[in-house]
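The following block contains the structure, expressed as structure tokens.
Partial view: only certain chains, each at its native spot in the assembly.
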Amino acid sequence: MKRKIRMGMIGGGRDSFIGAIHRIAANMDGQIELVCGCFSSSPEKSQKSGYDLYLPDDRIYTSYQQMIEEESKLPENVRMDFVSIVTPNYLHFHPAMMALEYRFHVVLDKPMTFTLKEAYALQKKVEESRLLFALTHTYTGYPMIKEAKERVRRGDLGKIRRIYVQYTQGWLSDDIAESNKQASWRVDPNRSGKAGCMGDIGTHAFNLANYITGLDVDEISAELNSFVPNRELDDDGVVLIRYKGGARGMLSATQIAVGEENKLNIQIYGEKGGLEWHQEEPNTMIMKWKDRPKEIIRTSSGYMSPSSLHNSRTPAGHPEGYIEAFANIYRNFANALQHLLQGEDISVVEKDFPSAEDGVKGMQFIEYVVESSSNNTKWIKITE
Amino acid sequence: MKRKIRMGMIGGGRDSFIGAIHRIAANMDGQIELVCGCFSSSPEKSQKSGYDLYLPDDRIYTSYQQMIEEESKLPENVRMDFVSIVTPNYLHFHPAMMALEYRFHVVLDKPMTFTLKEAYALQKKVEESRLLFALTHTYTGYPMIKEAKERVRRGDLGKIRRIYVQYTQGWLSDDIAESNKQASWRVDPNRSGKAGCMGDIGTHAFNLANYITGLDVDEISAELNSFVPNRELDDDGVVLIRYKGGARGMLSATQIAVGEENKLNIQIYGEKGGLEWHQEEPNTMIMKWKDRPKEIIRTSSGYMSPSSLHNSRTPAGHPEGYIEAFANIYRNFANALQHLLQGEDISVVEKDFPSAEDGVKGMQFIEYVVESSSNNTKWIKITE
Amino acid sequence: MKRKIRMGMIGGGRDSFIGAIHRIAANMDGQIELVCGCFSSSPEKSQKSGYDLYLPDDRIYTSYQQMIEEESKLPENVRMDFVSIVTPNYLHFHPAMMALEYRFHVVLDKPMTFTLKEAYALQKKVEESRLLFALTHTYTGYPMIKEAKERVRRGDLGKIRRIYVQYTQGWLSDDIAESNKQASWRVDPNRSGKAGCMGDIGTHAFNLANYITGLDVDEISAELNSFVPNRELDDDGVVLIRYKGGARGMLSATQIAVGEENKLNIQIYGEKGGLEWHQEEPNTMIMKWKDRPKEIIRTSSGYMSPSSLHNSRTPAGHPEGYIEAFANIYRNFANALQHLLQGEDISVVEKDFPSAEDGVKGMQFIEYVVESSSNNTKWIKITE
């Protein structure tokens, strides 16, 4: 008997930006219901947040440990199926490990963990558990990115030569750590990790290029900068990437570009063609060719590939956005979980969402970028 | 005690486009739950659609009459609070009237009714019932349109002189009535009404201009065309509008513009400034001034007005789209309903969604446009 | 023996905008040299203007009559070959007639004349003279417009159904007649003619649609407005056009759209495809198709038609603009003239520039638009 998937949530209380986005994304397609949560380290705040969300008192918890333990004791047709973890980076690893330990599937915000070592351990745990694990690299959820992947992988552009990916924001161009909750933990090495901007948004850019092309890194050369006085972590940087097989990448990320919002752009060029996509206008992609006109590719058009159409909800010209991209991760996760609930094996279920492996790659990226930035040898080889 | 709002649905079965959009829009913010429905005139199809939506058998109905009657007998803490009607135009009036009769609030797809006479009757019924009624003129739900309204109404552009609004689609450039369910009823006078394109999308364009400026029509001059052979209703048209107070409007709507998706654009010019908005890139508006640079206004920016920010869910640069605009109608409707449930009077509740009055204006527009198109007097006065 | 073509100029003195543009356009390709001029009705101003342009004293004249007479007496290898007339509208007819009378070829600014009657007379004179005559409808000189014409005429879009052409400016949104020389004669019925905005820029829009499609007008319905207090001529208007053969046109022109510069846009849709062009970004055209992506057509690309490439000077990506479009009219005029000088017959010489016939059509357009605007019959038939 088909039923809705039951979600619990760790983090994401009243003043969280990303928690609300996760919930909208999970709600949207009517397949998932929020059944419990521990929304804050403050019990009172957790309670109020749960009340806002129409949860009964007994499913609002005061710690993630309590939630995981109590939920595991509930009857199978009541307890949550999976937990969504939306805490700051330094609080990713332990709740995720414990949830898996107690046999709950996991959706985890990126970057995967606080350290690379944790990432390896969590990846191992995920593999052993044979449970579902999704990392919310939102941008891979866009239908146009599914299309880009499809087209690059099937060779429309020919052998890939050159990748430019730029993630340009301006909201941290001043020191706003005290006044802005989103900013305060991101610029704090004790809560964010080794990298600031590069960990927060550079990893998205890195993941996007990897998702579309499938190319892995051979060597990198990085420069990290910190422009705002007294900022401990980077707020800007550039990474040159030599991909295995000969492609070259240029990745920039900055959070001090005054006036920029969330400008994630990617251009990829192969021997036969090129493509260009801008996150702020996500339903359009430009394809470039040698001896014929550029083409404007638009989501939901009849000529789109099945994987892109499958991740679209509206007809062409009715713009979908960031929330729908986010929702695609939840929807594809819920679809996979439905198949598991109906007895399919995890090894054959389609998992069209970012994985623990993607998470580990992101943590390696942070590790090597920080290392490269601090020494004067140009190229550093990525070894796993 | 705060609780979720309970929705029933009439129409919107398995192969309906707009039914699915209504549900996503209603789900998104976690305030509304679908509790029952009659999704099709075919009982079997209604049953399957309800099953897809995780509804229990006893809340899936085989006729709207049955649904409204049965739901009205359920206990107050179980039965639906409102009904969402998403059937073709000729099936709007009777379900809406009956729902109001049985004291259910109503969300209704546009245009309001099949005839202007029905529209007047429904408007009267709504007013007498003191129940909530929303018409889903989606485009008014965009946060940028809230901003445009705010800015025009407070006089940023000065006295309005000139409005251009153009709604350009291409999907009906061939005769696809047999192969496409969406097309088949839209081009059929027995199901769509007196106008085709002008009723389907022209009314959106008309409503948008009225919503932003508050200007009402004095006189119109219209030309309707039918380009596809054997098509009985218009698939293209232009309406010149003389607004009360002296502003001039030029409205075009077409569904035969090959290659166009859902290109609804509006430009408004006053004595002091102008604005321009494109639905296909809805998070941007251009403001135009006399002796200083044009400005790019972006949703969720700190400088946006409270009514626009209130209708946004993500930070600037994280694009919101059509579904979020749609969801704003449901969210604002649910907010108003929550206030009613908590005892507030309907006359003081904020109703930030299109009303029965908007619906009547739309039906008048259709009536007069069709009349103008068929005679050789240039200007026809709108009399109510 | 090949030599440069010799140009004389009437009008276009020191503070003329369009005179300077004409000269730059004529200079650009090195085929034409300015040899004489009567630049102003003030002899002193004419003298100073000629001095600025390095002309010898004896080739700077104080009246156009004097210039035409004196030049005609000069030896054949010295005197001007053609005259360029860039005076306000009311001063087009007589100089043009006299120049033809004295056997000089003519380039004339648009609109052709002050009245339709003059236009017919000038057209007759041109035909009888077997001299070259060009009207500077600049926008037809753009290489992308050559391409659009080529593609529409060869049937790429199929039978044309719908044309939208909009010319939107804002510079006359206030009463600036006293302070701005360009404005002062344009808003004066004694110098501009029956129409203001519609004559100044509406005729460009009308000509553009006709140039690309070759469609002629059957009936029109027009509304002219005058928004600025005390302005005698229209500063805004809309014209609905029924073309012969069934296509429908919607043309708008305004000069009160605050903040707009020179926004001339055209969209054309046929049974098989559509195109869109914006004058302010003139090197790009979008082609639209049924079941495949829109295409971005770019000037100077290898796939462009010979007539477009012939009117381009730079490789793709090196933008050409308004002046080059203007220069194409002069260059094509000079090319034709070179052929005449070498003995070819005027009936076989390629004349890729706007003609007297185009000028007459423009004057008819003004005549009928003004008539339609002033009465309440919707449709007026164009009879020649």
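Note that the chains take the letters A, B and C in the order they are written out, and that residue 1 is the start of every chain.
In this section, a residue touches a chain if its C-beta (ideal position, glycine included) is under 8 Å from a C-beta of that chain, and two chains touch if they have at least 3 such contacts.
Since the structure is predicted, the reported quantities are computational estimates derived from the model, not experimental observations.
Here 3 identical chains are displayed in place, and the whole complex they belong to in this file is assembled from 4 copies in total.
Keep in mind that, in the parts below, only the chains that are shown with their structure count from here on.
Comparing the centres of all chains, each the average of its CA atoms, the largest separation from chain C belongs to A.
Copies chain A and chain B of the same chain sequence form an interface built mainly from equivalent positions, shared numbers / all numbers used being over half.
Per-chain CA centroids place chain A at a distance of 56 Å from chain C. Remark: chain B and chain C have CA centroids separated by 44 Å (rounded to whole angstrom). Centres computed as Cα averages put chain A at a distance of 34 Å from chain B.
Counting partner chains per residue, chain C has residues 287, 294 touching two or more of them.
The touching residues of chain A, counted against chain B in their complex, run 2-4, 17, 20-21, 23-24, 27-30, 34, 51, 53-54, 169, 260-263, 279-283, 298, 301, 313-324. Chain A makes touch with chain C in their complex at residues 286-287, 291-298, 301-303.
Taken together, the chain B residues at the contact with chain C in this complex read 157, 161-162, 164, 166, 168, 170, 173-174, 221, 223, 225, 227, 236, 238, 240, 248, 250, 252, 254, 256-260, 267, 269-274, 287-290, 294, 375-379.
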